[in-house]
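The other protein chains are all here in position, but one chain of the complex has been omitted.
After this line comes chain A, so read on.
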Amino acid sequence: MSEQATETKKTTTTTTTGKAKYQPSDFLKAVLGRPVIVKLNSGVSYRGILACLDGYMNIAMEQTEEYDDGQLKAKYGDCFIRGNNVHYISTIKRR
């Protein structure tokens, strides 16, 4: 976690108002290879390791678990999510 924090400091830029800015591209760099939750516009969420993604928010995930309404519905070794369906990508807090 501290390793990630130093990483983000390096990539932050400042706005015209002088506040630290942490842009979407910085976030994407920081979460690559980490566990994430991807929620789709339909409400279904996918929890797994973020393997790869691009500027369209197309996503490749590993060890994916599909949750609908909080219930585990399916597991996939690898899966691809087309970017237009993505509502958000969320980090998972380390326990």
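The rule is simple: contacts are C-beta pairs under 8 Å (C-beta built on N, C-alpha and C of every residue); 3 or more make two chains touch, one makes a residue touch a chain; residues count from 1.
One rule holds for everything that comes next: contacts and distances are computed from a predicted model.
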UniProt lists the protein of the undisplayed chain, choosing from "Ribosomal RNA-processing protein 41", "GTP-binding protein RHO3", "Cyclin-dependent kinase 4" or "U6 snRNA-associated Sm-like protein LSm5", as "U6 snRNA-associated Sm-like protein LSm5"
Which chain A residues would touch the chain omitted from the figure, given the whole complex?
15-17, 19-28, 31, 37, 41, 43, 57, 84, 86-93
